[in-house]
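A quick write-up on the structure given underneath.
A single protein chain has been omitted; all remaining protein chains appear in their positions.
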Amino acid sequence: MYFQALFIFSLLIISSSQAAVLDFCVGDLSLPDGPGGYACKKPSKVTSDDFVFSGLATPVKLIPLIKAAVTPAFAPQFPGLNGLGISMARLDLAIGGVIPMHTHPGASEVLYVVQGEICAGFISSSDNKVFFKTLKQGDIMVFPQGLLHFQINSGKTSALAIVSFSSPTPGLQITDFALFANDLPTELVAATTFLDAALIKKLKGVLGGTN
Amino acid sequence: MYFQALFIFSLLIISSSQAAVLDFCVGDLSLPDGPGGYACKKPSKVTSDDFVFSGLATPVKLIPLIKAAVTPAFAPQFPGLNGLGISMARLDLAIGGVIPMHTHPGASEVLYVVQGEICAGFISSSDNKVFFKTLKQGDIMVFPQGLLHFQINSGKTSALAIVSFSSPTPGLQITDFALFANDLPTELVAATTFLDAALIKKLKGVLGGTN
Amino acid sequence: MYFQALFIFSLLIISSSQAAVLDFCVGDLSLPDGPGGYACKKPSKVTSDDFVFSGLATPVKLIPLIKAAVTPAFAPQFPGLNGLGISMARLDLAIGGVIPMHTHPGASEVLYVVQGEICAGFISSSDNKVFFKTLKQGDIMVFPQGLLHFQINSGKTSALAIVSFSSPTPGLQITDFALFANDLPTELVAATTFLDAALIKKLKGVLGGTN
Amino acid sequence: MYFQALFIFSLLIISSSQAAVLDFCVGDLSLPDGPGGYACKKPSKVTSDDFVFSGLATPVKLIPLIKAAVTPAFAPQFPGLNGLGISMARLDLAIGGVIPMHTHPGASEVLYVVQGEICAGFISSSDNKVFFKTLKQGDIMVFPQGLLHFQINSGKTSALAIVSFSSPTPGLQITDFALFANDLPTELVAATTFLDAALIKKLKGVLGGTN
Amino acid sequence: MYFQALFIFSLLIISSSQAAVLDFCVGDLSLPDGPGGYACKKPSKVTSDDFVFSGLATPVKLIPLIKAAVTPAFAPQFPGLNGLGISMARLDLAIGGVIPMHTHPGASEVLYVVQGEICAGFISSSDNKVFFKTLKQGDIMVFPQGLLHFQINSGKTSALAIVSFSSPTPGLQITDFALFANDLPTELVAATTFLDAALIKKLKGVLGGTN
Partner (left out) sequence: MYFQALFIFSLLIISSSQAAVLDFCVGDLSLPDGPGGYACKKPSKVTSDDFVFSGLATPVKLIPLIKAAVTPAFAPQFPGLNGLGISMARLDLAIGGVIPMHTHPGASEVLYVVQGEICAGFISSSDNKVFFKTLKQGDIMVFPQGLLHFQINSGKTSALAIVSFSSPTPGLQITDFALFANDLPTELVAATTFLDAALIKKLKGVLGGTN
């Protein structure tokens, strides 16, 4: 006989009704959340579908003027990631497309070039040194936590990249949007960026900022 | 004038020679490592190349009998990831290819299907419930930390997936290899797996285990 | 006078009604949990009994065919551990008893032999090297996070061990149960373990698996 | 034109209703809390006022006999700190004032002398070595996590210090209060402190302890 | 045939010379340490003995006047624990023995009574509430991180307990020793404890303190 023993089924007295904190915590977005993420969906209601997300299979519509789009699979979109220290996103860049300077306040990022050619880089905080390189299909690049970085389609075809983050909720702060698509009074933007008021007002107009 | 001020260049007195602990810590594999990872390469020797890895651009040779291969980009292969809480790997599965049951002792995983169709799943620890699904191109699936999981090419073409981990050193323990490609005496393997000795000896023979 | 001062009692204005997040967070299993554990019981209802657990004082009934039992004191059984980064369990092994190959997905373990003699070991992930040793009364052994390990009564009397974990919810995945006490179709188990279908069906029959 | 593009406003599909887990988690003290802190206030109700606290601007009334006071700005007082790994407090010490020996169970501390002169120190656990020094205005001192420490006004004017902690809920355990302002039976206090019962009863009387 | 495939041995290209950061990091006490623990011993020199510690099998000599002893198995004594988030210690208490009031600055603790009867308790920081109980053989009790606690042999036989900590380096600060076995000037001890100078000098004399 290949198996030498007749087990009793309930070897251990960990009831499945209490399983949530053991293996996973699929987020229940209808409950109050906490600093560590969403509250857990009841284990009895969790199915395979909770761990699979198809929202990256097709790109969202490109933003015409950056000729690019970011499609996140963070915990709010994919609650199966809740509490697991990881997430993904899809970058689509048409010819000439750009993901402008941005940061992820709470995560490091690794980018994988699925298709095309991408020039990507980040800026160190201590000495403003720029680390950048042109990546070809299959190359990966890491962007350390919280630093300004960018991606540009530097090839002659559209480009596709998958990026992964060291947090289920990495955040995304695009510098232009943060500075100009807000209601911070123009004089405060001017004082803190050293750009002049006329330019700021113009950018606010374009990006939907006020004041 | 667009910029209202003439800055002095050295606004802050953080010397770049001490920058390593601030932004990143590219691993220096020649120095002793610690529980948190490798010691840091001197910042003055760090270049853009340290943050880019091309080892996933081409698959390693497939293992004939599983018709598959795993190509890691963990901190030992890609020291730029050191200390950053993230890593990647590439999975190649020919038609009929399989990544056998395995765990990553220290990380959760997200898989992105670059090409083909993959049936993937994991087994919960509390009630041995299996969560599995057939994934198509562009789908992603999450595998919570430390749980047994697998990937099978369930399509009619070869498949390619990129997986990302919540640690720069996720580890990889393939159950068959752990159990049979070792020198643990057959009677101890038998006692702890309830497989019979003859089968274990056969498997040890195939996989290179001894005793 | 030994004490030089007449204190006013309420030196600090931290009201006890807000104390829960300060010192401890006894789990309230009736509330939704989160990635970090259970919600906290109201401090005013917490008593000394919440921090004491007697469930390890007597073993559960042994599982006849492994001649052993595991009695957990994890957060679901002992909610006073919630959020505190530690838990315990009791291992009872009759003569010839075995705790089969298993992992704890989210914790390292230290074992203390209270009585008897135990042969214990773990398998490293990088090179399938086995570290094992026969432990006598009073010996302790550490099992690094997430790695396959086992314990066998190698002595001539029954054995008792206390194990401690680096998490209040370490999880426990016994490989045989994970692989065969589930409803994963036999052909998928076969494909991912390289055991043949007949054996798998037999094991599923013994362990209560289906499909 | 300074800005080359007309952005569409909703570049990314992260709805603001799900923003709480991304950037901050202002504590809602009316909801159940968890091991990681309070549940999050709904983002739509968060205002600038949630991130500002004026409770340190004026000292609380000094405790006459220590001629000092501690005013905390921990998460219970300042819920905007919830989940952010930091907090503050204000120390007021009249001439001759003292913050008695105490610990913060869950945090390291840095003290900044705003005004006056303070003699401060801590005691290492491994060899009972005392590290102490007289600090002048503008000096800072660090007290490693969990160690006994104290602050004394050693100058000829009143002193003011701001202290910061590496946790939003550092806790504060003043040794004299812990030992004597409780209901632990005198014989147990005596057995565990080696002070005699008469002295303990006297101190309990002064500090409000019983038994 | 039970095993359907002939594997090639080197499935994965993770060389064992780089294994240290993957599975474990046995401490090498001869190298400089860091905030996270000791540097790692070279994997090629690690053996099973590195993961086993026999120093708790026999008690150290009891301290006559507390009729008790603490035998630590922390990372400095048992370097196999380095980086793994857990450690142990053995408590021996003769009849009437006491482990005096103390804290562990960086860890929570769980105590298991191997033999005898122990009265144990801790003091909360927020309201000086004491949680204590008499534990019998097999009972466990948890002491939350950083709080003052004690153990007393309350039975009629000697007692033995195994305690486990949520850190490989929990630290141990016995209040009496911290306050009186040091060289802090008596007037500073008096000022910060409100005990009088004569008593402090007497205690310093007994415990080996100076000044």
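First chain written, first letter: the chains are A, B, C, D and E, and each begins at residue 1.
The definition used in the following text is that contacts are C-beta pairs under 8 Å (C-beta built on N, C-alpha and C of every residue); 3 or more make two chains touch, one makes a residue touch a chain.
Note that the coordinates shown come from a computational prediction; the quantities given were computed from them, not determined experimentally.
Visitor: List the shown chains that the missing chain touches in the full complex.
Guide: The chain that is not shown is in contact with A, B, D, E.
Visitor: Among E:22, E:119, E:172 or E:188, which one touches the chain that has been omitted from the display?
Guide: Answer from the full complex: E:172 touches the omitted chain.
Visitor: Consider the whole complex, including the chain that is not shown, and state which of B:23, B:92, B:139 or B:176 touches that chain.
Guide: B:23
Visitor: Suppose we count only contacts with the excluded chain; which residues of subunit D make the list?
Guide: On the side of subunit D, residues 1-5, 14, 16, 18-19, 22-24, 43, 46-54, 56-58, 73, 78, 80-81, 84-88, 107-110, 112, 114, 121-122, 124-127, 129, 131-133, 135-145, 147, 162, 164-166, 190, 194-196, 199 touch the unshown chain.
Visitor: By the contact definition given up top, give the residues of subunit E that touch the hidden chain.
Guide: Within subunit E, the residues touching the omitted chain are 29, 32-38, 60, 63-66, 69-72, 74-77, 105-106, 168-169, 171-172, 174, 176-177, 181, 199, 202-203, 206-208.
Visitor: By the contact criterion defined above, which parts of subunit B meet the unshown chain? Give residue numbers in ascending order.
Guide: Per the touch rule, subunit B residues meeting the hidden chain are 1-9, 11-15, 18, 20-23, 25, 28, 31, 33-34, 36-40, 82-84.
Criterion: only the chains that are shown with their structure count from here on.
Visitor: Hey, what chains does subunit A share as contacts with subunit E?
Guide: Touching subunit A as well as subunit E, we find B, C, D.
Visitor: Using CA atom averages as chain centres, what separation in Å is found between subunit C and subunit D?
Guide: Their C-alpha centroids are separated by 34 Å.
Visitor: Taking each chain's centre as its mean C-alpha position, how far apart are subunit A and subunit B in Å?
Guide: Between these chains, centre-to-centre, one finds 20 Å.
Visitor: Please compute the C-alpha centroid of subunit B, do the same for subunit D, then give the distance between them in whole Å.
Guide: It comes to 41 Å between the two C-alpha centres.
Visitor: Got the subunit C residues that touch at least 2 other chains?
Guide: 1-5, 14, 18, 22-23, 33-34, 36-38, 84, 105-106, 121, 125-126, 129, 132, 144-145, 147, 171-172, 176-177, 181, 194, 199
Visitor: Make each chain a node and each touching pair an edge, then name the shape: line, ring, star, complete, other.
Guide: Topology of touching chains reads as other, fitting no named class.
Visitor: Using the contact rule from the top, write out all pairs of chains that touch.
Guide: A-B, A-C, A-D, B-C, B-E, C-D, C-E, D-E
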